[in-house]
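All protein chains but one are shown in place.
Per-chain residue numbering starts at 1, and chain names A, B and C are given in the order in which the chains are listed.
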């Protein structure tokens, strides 16, 4: 059986989804309200249908899945309509703007027995999957803390701050690697271009067992940096997404307590080899799109299902409360 | 006139001070309580006197200045004794452990009309001085925010956390570049090796005029990073201390608001040339030691005088209060 | 008028040409003898015709230009047939396998008044064009020498050695920047995988006015490097194609002779700022394809016309003679 999908939203990210689903032979229809974008899409994908009417897409019996790449504020409405029309859905991140909306979406998907998948792309990224493996195999030892820097110049959003537009990536990675929800979150941000929208946020998270995490997200930075560092008791890992040769570096490094002498701790530094595991270079979005298709075909639950998407929304929601109160610690 | 100095403390940093003052022809005496270290010093500087008795150093009429590179907890006592003995002093950072101690030291220096200089080395670093120049000349425009990452593996301290042992560098740089004290500070940290001492801290500072700053300091990190980023309205600057070819990069980059259309801001991204100004490669510590000698010789007030050192201590003190209260915002 | 092209050869490079001509709205037909490749092409470009019969492509009245991305040994034959069928052609590099073939091709294009363009892609690369500008404006001073390293692991060829398959890029860049033919060439190479085909070559070229050039090309190297260094009397330039932030670095550096004292030259080293000009990020192949279309539309002579392609073939031919004689210097 060939699974076919329709895409709604051909703005910033939509073209990437279109390209991948086209390459997978699954793209049937592209929907956008903007006529100029639609005709661009039509030129690149002459065999696809294009429409500015979402209804048309939903009523197409040939379409099994709907891919939603519209502004986050519209996700709930569009996703519900698709589920009600019997379509499986892949919705971009953040899944919804509130956890209440998120719960409604999860419930709707359950009611209609449809697949609800969220576009948390990093959980399909071979580098992140490799790090997860290293952690699971006990290579890293006890995780002390993780910090992530995701900054660049550009992709300034008008109504979604850096917390909601950039940090979902980092939160998704953290929840995936740690397999836990944070207990508390505290966020500080600053707005420069538009006083209503934070251009930069610093997020501090406390996870169970004393694991701390820190995220710096910004669209106002001179230099592209996408770097996650995991500090463990046995090894340390740096995941640098912009380094083509060495995306993941595993440092055989650590500080160990040798004992106490006269009440003073004695430390021993250990700095061994660095290893750079070979990482599959498939485009992560290709893996994500492919996963959506095979979930539909085989009736599987996606890696990033609605519950997964909802967890990230819950953290964002608590984070936004903290941001509104100048970094006050909020329970998640 | 040849200025001569005695050094107390030949542990981690002392040898660097000894080497520089020796190269400047000013090193007379080295004092340390540890006999093994003293004999190492003696072997390298056979013409210098070595002693384990600080009194001996203070009573030496040939010594004009005393350089204090002992643990921070001992700074006040040793510095006061030196000032009372009529010596000028250069004391390592942090100057003291409390602002009360700091005020006492400043007062003592004033009383005895001696020079009190603090080893805030980055204010003698040609890269930092170049950035200060760029800011003063208006090249950067309005400063939006500054963030600094100073992490490495090693130099684990037993009784001084990462805030007091690493972050004084960043605070000194921030106060120097912004010519202002922060209004508020909030700090979160975590202890892994020893529950009493934070290995990593994240510091958030609010300066006047809405300028934010953020510092990440840690001695538990796989990779050495010493990087300060200044985001301005006109240009952006990255100071990367471990990049030998491009210590300072000036990015002709920014986002500008072009106007509002139907209530929506219109942004224009601008990404021009990068320039890497030529930076004098003199060792910053050499400049610092040299400055101390010329301040003594010419009776000048040092760039990093007691007031300067005290300002940093005041910020550290407020930061420590915040750290003790899980990141509560503290006025400085 | 919409210019339409047909592509012959959908192997390694063909898919990139197809993608770009498709995005430019010009792709009509794809031709390849391999059915599997054809069906891949068909899936990606469902609106394009596919055929294994080159005749079909040539006879299509709707096609103005033919793009030839087949093995170099077949270029002459396919190109001549296309010209004779009244098509303009874009042929991949190397244009032909001998200068005799090249002359024949140039003559054929002239006879039929068709455009003959060669895919020397770097002459459409904004970084290379920027360097050419810097040279033309006299910024570099007198050029002393240029060296180029183009190495990677992969793209092992069975019948075309590294000289013919990799070095045409470097030769094209050199001839473009220097606006001159080399006087002499000397090449040494080595074959490891297959004794008949050199995996690595080192090319030494002498240009007029004492300008030297050196090229290292290999497909047997651990690390991708694509770097051209231009050493001039006033400035020096490094073009690093794999550095995304700093593709072109202009070093205000040089050594100057201050004079002679007692028969000894006195040198003065000068090491100033580095500047990284902003480079347009358009895909060079897009520029190349676009140029082919507008040459057809406007009847212009391409930047990389047949004479240009022939010059590169002449150098390759002399270089191959040298390689056959263990590096003997050959006149071009």
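Heads up, the rule we're going with is that a residue touches a chain if its C-beta (ideal position, glycine included) is under 8 Å from a C-beta of that chain, and two chains touch if they have at least 3 such contacts.
Computed from a predicted model, the values in this text were never measured in an experiment.
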Contact partner of the left-out chain, one of C:10, C:122, C:147 or C:292: C:147
Which residue of C:25, C:210, C:259 or C:299 touches the chain not shown here: C:210
Candidates C:7, C:95 or C:200 - the one touching the absent chain: C:200
Absent chain, residues of chain B that touch it: 22-23, 25, 43-44, 46-47, 223-224, 242, 244-245
Absent chain, residues of chain C that touch it: 144-145, 147, 153-154, 156, 158, 186, 188, 190, 192-194, 199-200, 202, 204, 210, 212, 214, 216, 219-223, 229, 231, 233, 236-238, 249, 251, 253, 255, 257, 264-265, 267, 269, 271, 326-327, 329
Residues of chain A (touch criterion as defined above) contacting the omitted chain: 245-246, 252, 271-278
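Going forward, only the chains that are shown with their structure count from here on.
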Geometric centre distance via CA averages, chain B-chain A, whole Å: 38
Residues of chain B whose C-beta touches two or more other chains: 271
